[in-house]
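Just one protein chain is left out here, and the rest sit where they should.
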Amino acid sequence: MARIAILGATGYTALELLKILARHPQAEVVAATTRQDTNPHIREIHPSLTGLFDLRCTALTPEQAGKLCDIAFCCLPHTASMEAVPQLLDAGCRVVDLSADYRLKDPGVYETWYEHVHTDPTRLSTTVYGLPEIYADRIPSADLVANPGCYTSTSILALAPLLAAKLIEPTGIIIDAKSGISGAGRTPKLSNLYSECNESVTAYSIGMHRHTPEIEQVLTDIGGNSVQVAFTPHLMPMDRGIFCSIYPRVKGQQTQAQLLEVYRRFYAGQPFIRVVDHIPTTKDVSFTNFCDITVRFNRDQLVIFATLDNLIKGASGVAIQNMNLMLGLDQRMGMLTC
Amino acid sequence: MARIAILGATGYTALELLKILARHPQAEVVAATTRQDTNPHIREIHPSLTGLFDLRCTALTPEQAGKLCDIAFCCLPHTASMEAVPQLLDAGCRVVDLSADYRLKDPGVYETWYEHVHTDPTRLSTTVYGLPEIYADRIPSADLVANPGCYTSTSILALAPLLAAKLIEPTGIIIDAKSGISGAGRTPKLSNLYSECNESVTAYSIGMHRHTPEIEQVLTDIGGNSVQVAFTPHLMPMDRGIFCSIYPRVKGQQTQAQLLEVYRRFYAGQPFIRVVDHIPTTKDVSFTNFCDITVRFNRDQLVIFATLDNLIKGASGVAIQNMNLMLGLDQRMGMLTC
Amino acid sequence: MARIAILGATGYTALELLKILARHPQAEVVAATTRQDTNPHIREIHPSLTGLFDLRCTALTPEQAGKLCDIAFCCLPHTASMEAVPQLLDAGCRVVDLSADYRLKDPGVYETWYEHVHTDPTRLSTTVYGLPEIYADRIPSADLVANPGCYTSTSILALAPLLAAKLIEPTGIIIDAKSGISGAGRTPKLSNLYSECNESVTAYSIGMHRHTPEIEQVLTDIGGNSVQVAFTPHLMPMDRGIFCSIYPRVKGQQTQAQLLEVYRRFYAGQPFIRVVDHIPTTKDVSFTNFCDITVRFNRDQLVIFATLDNLIKGASGVAIQNMNLMLGLDQRMGMLTC
Partner (left out) sequence: MARIAILGATGYTALELLKILARHPQAEVVAATTRQDTNPHIREIHPSLTGLFDLRCTALTPEQAGKLCDIAFCCLPHTASMEAVPQLLDAGCRVVDLSADYRLKDPGVYETWYEHVHTDPTRLSTTVYGLPEIYADRIPSADLVANPGCYTSTSILALAPLLAAKLIEPTGIIIDAKSGISGAGRTPKLSNLYSECNESVTAYSIGMHRHTPEIEQVLTDIGGNSVQVAFTPHLMPMDRGIFCSIYPRVKGQQTQAQLLEVYRRFYAGQPFIRVVDHIPTTKDVSFTNFCDITVRFNRDQLVIFATLDNLIKGASGVAIQNMNLMLGLDQRMGMLTC
């Protein structure tokens, strides 16, 4: 039974981790931290967990938490995470970091996009990027796994097969991404109020969204050529789900059937990727760890559609996949298949 | 052309006032205030108003604002309003106060429910309660009108005809009220985040909601007997609308047709009250100044259903009705009829 | 491994059954029926099930289906179910009927509320009502279980402890019930279109809702006195969830703490009932088999709040609970705890 600690237990990714861990047969949550010094019971922070855990959230230091557990999930904000992770590792536990702090290999790129000097730059090059469908060979032995961003996973999973097969141009890829509001987190801000978001669609962070360099870094690693995307995120009035409509430039002549076959071969044996014939919906994958993908030709413009649940396959579900791999367990353990 | 000032221009009630005033033929907005000292253009605060006003929000004092205008709409929070209103009146303008500060007649009741000593207690007894369907005779000459709460208007309009006719008992009235989220205002709080409210229904403030004494005060004034209600507010995942299901105890034998006739006589000639045969929906009245009401018997239990748009008929629409009456204009001026 | 058949596989309750059965370790779906004669794959009807079942829906007769399975879930509309159930039982399988056809004991009451003469009246008196928290002793040996209605389960679970303890009057109980739209089923009708339901709240079927006699029958059985309720259902703009606000008349003096203790004793050991101190939300129980309950006093009016997911604890989740009990398995098997 692996001992688990969760750092930063108040947000939505921590909540989803706890829901999965509540039914995981090989993991036990031994600690959950918060900056609040009142030691609130976990059910006071997340009433939906009432009856599932007898657990108080405490203001443990990363060092203290790290000594109690085998694996720590770090759900802290970026910049806070790079302070905590070295202490966790020094304390002897292994870490799945759900922040953005260890996803980029180049500290200069981090500084450019996050406007913050990285304080643990030497670890970046050796951190494993936790997308199991791509890096399953490196995750089992990793001490530190950088859990991917939600837009990032969707975009990478949608584009990897065609870039690996060199069937599309690596540049000029348009990613029109639509996300539910939970991706904005649980910190109160005007822009994520119900009355602002409901019955409304808009775009944001054009040319500045921090998942851009992450998408390009991993796709460049997969495709072998420098990938460049125009990533445009949009907010949709719903809780969960990312739906990416991706417009690449196809090399040569391809049919929809040929391309779907490329995807099916690439993802053969992957339990959480469904290459489907129909156009998927975010609802099909809500509350699951599935990523559904298909392609269509709109006259001669290829469109790739990919969807996943941003809190599960886009965050906490894939984090559990990573944990399972690190523990030598079946990737699917504890996870719903639907 | 009446000169209008709006104090506290950043919230939803100010936005709705401005939308109506933009098309009002006899009113001109001359000032809008905010605590921000950057003099933001109104379109920076409310992008939907782009092109409708050439107006900057400034940090005018109430005294300064009061000197510029004929009528001031006070959209400040409670306790802030009771500081501003005396200054506005002293400056010579008339005031429609959208806060709760002048709605209750008894400063002791105010203190009990708002946990704050009223600093302008002598004015309470002479302030006119701005529900035009009940107090239309007093509003035209008033210098200060206390604009009603949204739950309050719905409940009073639903119950007034039967209490006035003494057809129901004045006590033990159960009001099960359902509200959209915009009633919670525009200040970021965990409880009004999209991801908390969406796909969720709950109740809140049981026995403590501050609209309770307001409902009882006005209904007691109408019915002549001390009215006592059990008011239970609920939050619904939608922007706008209040739907009240009210369970009173009927005196004697009545039929649905007889009671509807009582309502139709009571509200004869009222342009914004629709006594309907069908069960209304919040959507029927969204973005309008209508209040739709009907009654049903569930076996021998009477149920009254009443609905209005909390931001229009429940706040800014009725405020314009009050302004129109104060200016000697048709109540409907500037208002949509649908 | 129990062999399972699902009759009427196209609706939402069948979908939720299939999602739970996909992860159930002791049950295997061997047949799913539909009136469509094209033998569609289950993923064509429910794309979210892609990859989970290799199953085609066929036009099997009840007799044919009954011979293939150990337990049949009957997801047919009422009146269709009473045609199929006798054939299923004759074929030798056991049945969980999700329709209303076998819930009422008295065929006259059925005829009154459903406007249809019951064609299998003699079986009504012996059918077990499938609410495990009340009738767990009768379910294991039953051949036919009538799965409860969603409003019904919420209302009964909320009222049973107080009626059993005779702490409230059995008559004059006001149930103000709020439901998500999935309760209306998957058959296209004007009233369940997105554009009609969204951003709208209303009430319906006042005094005529068919869950009324079901609530009264079971609560009378529990409380020993003839229970009479005024049940008022409302529609909320959300997918899932029922939230009941129930206003009974308390006998004598009680405190909130005393009443919560009555609930906790009544439901001790029940894995799916959570008696909570906070006011629950539908979101807390969405996609779970939990029913959350609390009580409050609004001055001296008691209010009971109870919430569950209408498709899970209100339909398919409790159906699996029943199946587990019929098979001698742990009630929780296959079910998520969160």
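Should a chain be cited, it is by its letter among A, B and C, assigned in written order, with residues numbered from 1 in that chain.
The rule is simple: contacts are C-beta pairs under 8 Å (C-beta built on N, C-alpha and C of every residue); 3 or more make two chains touch, one makes a residue touch a chain.
Since the structure is predicted, the reported quantities are computational estimates derived from the model, not experimental observations.
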{"item": "Hidden partner chain, touching residue among A:P25, A:G207 or A:G269", "value": "A:G207"}
{"item": "Of B:D70, B:E199 or B:E216, the residue in touch with the unshown chain", "value": "B:E199"}
{"item": "Chain not shown: contacting residue from B:G149, B:G241 or B:P280", "value": "B:P280"}
{"item": "Contact set of subunit C toward the excluded chain (per top definition)", "value": "12, 181-182, 184, 186, 188-190, 192-199, 237-239"}
{"item": "Subunit A, residues in touch with the chain not shown (by the definition above)", "value": "172, 174, 176, 178, 180, 196, 198-204, 206-207, 228, 230-232, 234, 236-241, 243, 245, 247, 279-283, 286, 296-299, 301, 303, 305, 307"}
{"item": "In subunit B, positions touching the absent partner", "value": "19, 22-23, 47-52, 199, 274, 276, 278, 280-281, 283-285, 287-288, 290, 292, 336-338"}
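In this section, only the chains that are shown with their structure count from here on.
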{"item": "Chain occupying the middle, per Cα centroid", "value": "C"}
{"item": "Equivalent interface positions on subunit A and subunit C, same or different at half", "value": "same"}
{"item": "Separation of mean Cα positions, subunit C and subunit A [Å, integer]", "value": "36"}
{"item": "Set of subunit B residues in contact with two or more other chains", "value": "196, 198-199, 237-239"}
